[in-house]
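All protein chains but one are shown in place.
Letters are used for the chains, namely A, B and C, taken in the order the chains are written, and counting of residues starts over at 1 for each.
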Amino acid sequence: MTIRYWAAAREAAGVAEERQHADTLADLLATVSERHPGRLAAVLACCAFLVGDVPVGPREHADVLLVDGCVVEVLPPFAGG
Amino acid sequence: MTIRYWAAAREAAGVAEERQHADTLADLLATVSERHPGRLAAVLACCAFLVGDVPVGPREHADVLLVDGCVVEVLPPFAGG
Amino acid sequence: TAGQVVIAAIRERELSVDECLKAVRGPAVGGVAVFVGTVRDHDGGRGVAALEYTAHPRAGGEIVRVAAGVAAVHPVRAVAVTHRVGLLGVDDIAVVVAVGATHRAEAFTACRRLIDDVKEHVPIWKRQVFADGSSEWVGAC
Partner (left out) sequence: TAGQVVIAAIRERELSVDECLKAVRGPAVGGVAVFVGTVRDHDGGRGVAALEYTAHPRAGGEIVRVAAGVAAVHPVRAVAVTHRVGLLGVDDIAVVVAVGATHRAEAFTACRRLIDDVKEHVPIWKRQVFADGSSEWVGAC
């Protein structure tokens, strides 16, 4: 599936998006954290996530199953206004 | 002294101002209330007063002594905005 | 540093929201709260055609005193308030209050306080002209 980073997450990852297979959201985040050492892991810790344009909300990341071809979006805390 | 009416007090008195001798504010108000029967007494009951441009505030009207030539102003509750 | 009273005035002519907004904006200001009071076409179920505002000669001094009072006790940068007198039609602007501050919380709090204080302390009255031609002084008990 595709993981798309926004704002501070994009800056920490160094890329706007990348393809990466994983069974659950937790696995995905662990994998990309290793691939992009540095701030990404810390930033991911305070991000919200969309899977297939649906907010993950309070669900445990390990329980969020990912299907091939879906898009995962990484949204840092909002800072509008 | 001169008594000057504003807004609803002016409407109730039927005049903008008038001359009337009185020793205290209480006497003055009683006298003009008689002279202008109708709503004036009721309106005066909820007005604030200035004597010589100084707010009477909470002082008892009977204790507010009036000197000749001073100006007493009758201010209904404010309604700006 | 206390907030600055940039404008505090009673006006015969039409009021401008933009004037008050420009007066309180600035590089150090992050948020401006504005209140615009306008003439409604109804009150207490009756149709209103116009409002006539009258001010006591002391009103000019009082509005400055009230604005300075708010600017002194609230952590804001600048305040501006203009109040209209004369005969106003429906939807005309009767009062504009604007407060600029670093953050929105202080701007809102001071803005609400200022319009409340103006209504409470500034000697202005309004005569309501109803659609049926009758009229009455508002709040005259």
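Heads up, the rule we're going with is that a residue touches a chain if its C-beta (ideal position, glycine included) is under 8 Å from a C-beta of that chain, and two chains touch if they have at least 3 such contacts.
Just so you know, these numbers come straight off a predicted model, no measurement behind them.
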Visible chains that the absent chain touches, using the contact criterion stated earlier: A, C
Touch criterion as defined above, residue of C:R25, C:R58 or C:H121 at the omitted chain: C:R25
Of A:E11, A:E34 or A:E60, the residue in touch with the unshown chain: A:E11
Missing-partner contacts on subunit C, residue numbers: 17-18, 21, 25-42, 90-91, 102, 104, 107-108, 111-112, 115
For subunit A, residues in touch with the removed chain: 6-8, 11, 42-43, 45-46, 50, 53, 73, 75-81
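Rule of thumb we're sticking to: only the chains that are shown with their structure count from here on.
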Averaged-CA centre spacing for the pair subunit B and subunit A, given as whole angstrom: 74
Rounded Å distance, subunit A centre to subunit C centre (Cα mean): 49
Whole-Å gap separating subunit B and subunit C, where each centre is the average of the chain's CA atoms: 27
